[in-house]
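With one protein chain removed, the remaining protein chains of the complex are shown where they sit.
Note that the chains take the letters A, B, C, D and E in the order they are written out, and that residue 1 is the start of every chain.
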Amino acid sequence: MNGRFTRGLETIKQYVTKEEAAQMIEADALADVAPNLRKMIIEFAYGDVYSRPGLDAKKRALIVITAVITQGAAPQTKTHIKRGLHAGLTQTEIVEALLQLVPYIGFPRVQNALTSFSRCPNTC
Amino acid sequence: MNGRFTRGLETIKQYVTKEEAAQMIEADALADVAPNLRKMIIEFAYGDVYSRPGLDAKKRALIVITAVITQGAAPQTKTHIKRGLHAGLTQTEIVEALLQLVPYIGFPRVQNALTSFSRCPNTC
Amino acid sequence: MNGRFTRGLETIKQYVTKEEAAQMIEADALADVAPNLRKMIIEFAYGDVYSRPGLDAKKRALIVITAVITQGAAPQTKTHIKRGLHAGLTQTEIVEALLQLVPYIGFPRVQNALTSFSRCPNTC
Amino acid sequence: MNGRFTRGLETIKQYVTKEEAAQMIEADALADVAPNLRKMIIEFAYGDVYSRPGLDAKKRALIVITAVITQGAAPQTKTHIKRGLHAGLTQTEIVEALLQLVPYIGFPRVQNALTSFSRCPNTC
Amino acid sequence: MNGRFTRGLETIKQYVTKEEAAQMIEADALADVAPNLRKMIIEFAYGDVYSRPGLDAKKRALIVITAVITQGAAPQTKTHIKRGLHAGLTQTEIVEALLQLVPYIGFPRVQNALTSFSRCPNTC
Partner (left out) sequence: MNGRFTRGLETIKQYVTKEEAAQMIEADALADVAPNLRKMIIEFAYGDVYSRPGLDAKKRALIVITAVITQGAAPQTKTHIKRGLHAGLTQTEIVEALLQLVPYIGFPRVQNALTSFSRCPNTC
């Protein structure tokens, strides 16, 4: 385990519970087919990028939620709303962020995101 | 002028200078072809959405910057980075927001946004 | 209930049955999490935009069907094909519209839309 | 010249002037690098698809305009608005079509399309 | 059956088993609603494009896999990974191709593609 991986694992704890962090490594669903993907996510996304100074965890979560909704990436929308709540965003802030997107990306993707959110409002 | 238009004009002053706000109305480049578009932006985007409580102007600007970069909407990237700076985001926060997008949308759209930003870092 | 909401509800009846229009308000699936979204759709999309003069309901439905298929927005594709049929588009016109998209957006999104359409060809 | 090519050339005359149709073949800007692309567009897009029965030229033009704006394809937006005007769409219908897109794809892409349209409102 | 259709059917056998090729025609799920779509895919995609010289079947499959993943077209991702394996791409080449996309389109769409791939690694 190199420094980037360790820093990534440390950083990810701002966004997921300890159990989820452990499970990511031990129960990686893609471990057989692409063992490098999870490692790349932890080292690059969390170790190199999320761990940078200059922006707090709540703002980083808000940016990532916005990006995956704008792309229409359904499974990631649920995952990152959950991580945003863990990082300290309130339900109100998330709903407001989604409504703020309407004039820029239109109703369909916002509605799909709110539908996915409405099924796990508190803890997912 | 109805209540939504007035509230929209009031709200937009958090994101643009007074001169720009005045110019939006008086010098609308699309006035001949689509006089309703500017009105719709002020009434709906600013009067109905940006003016909602629950999220401050800096977070709203960050969300909109993220959305237009993820869409690859070049002219709007420049406009909304400028509005974000006016709303109080620092240069560092904007650059960090852009780097935070790399693992989610890839380098090309982030690089295009940073190129456009590098040409107007302080005041555009 | 303001004028935009009333006009929106009136306009939406060109695209859905009376029962569906009533249900939209009484049984809004997102009512708990985002009570404002449905209201925004009726006031802005239907009250401000669909209700404008200059384009008939069938052409408006055709435009919206095209937009959601081009975005790859699956749940909305089904919804808006259904609304287009209610507004008076024929099955043939909808299938032709989808085939017309092939040279511009490629087969995958057209095929996904036709698959969703083939499961509810008459009345959904 | 096979039947599809001939039918494509015949069909394209509903969307462009005779001079433009002739120029497409004689002055193909991509003739050196990809001589097959123009042929493919005329044979497949115009010969196979646009020439199908069941939808008139104005509706086909409206669908294509919507698709290229939703994709954010700037050069094609201008081209296909021009072809739509040639096919008989009025300026009002095109502006209304663009405004109808706002609730589904957001302001940025509509605004870019209207900007490009405002520079060639009558004949381009 | 014209020449393009025959050539398309011949070409598609590089990407699917004989049974699948036969089934495409005999058991077209969209036959009732859009009998022309399947014909268009075989004639245009396979008869006109895939059958061109200058690029082998493995490279063509790699290009199509990349395009549908970048678009986020979920059902087509599975279909074209399977066709790529049939054309001779190895599992390793496909996983490497997907990882190569991360810096250009981000983790979400790559992760969704790998998840779909992990469920049918050998033969689907």
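Worth a mention:
Rule of thumb we're sticking to: contacts are C-beta pairs under 8 Å (C-beta built on N, C-alpha and C of every residue); 3 or more make two chains touch, one makes a residue touch a chain.
Here the structure is a predicted model, which means the values were calculated and not measured.
For the chain that does not appear, the touching partners among the shown chains are A, B, C, D, E. Within the complete assembly, A:F44 is the residue of A:Y15, A:F44 or A:F107 that touches the hidden chain. What chain D contributes to its contact with the hidden chain is residues 29-30, 32-34, 36-37, 40-41, 45, 67-68, 71-73, 75-76. Counting over the whole complex, chain C has residues 102-108 touching the chain that is not drawn.
Residues of chain B that touch the chain left out of the display are 72, 91, 95, 98-99, 102, 106-112, 114-115, 117-118, 121.
Please note the rule applied: only the chains that are shown with their structure count from here on.
Shared contact partners of chain C and chain D are A, B, E.
Chain copies chain C and chain E are related through a rotation whose angle, from the C-alpha fit, is 120° to the nearest 5. The distance from the centre of chain A to the centre of chain B, each centre being the mean of the chain's C-alpha atoms, comes to 24 Å. Each of the following residues of chain D touches two or more other chains: 44, 52, 95, 99, 102-108. Taken as a contact graph, with one node per protein chain and an edge wherever two chains touch, the assembly is complete, since every chain touches every other chain.
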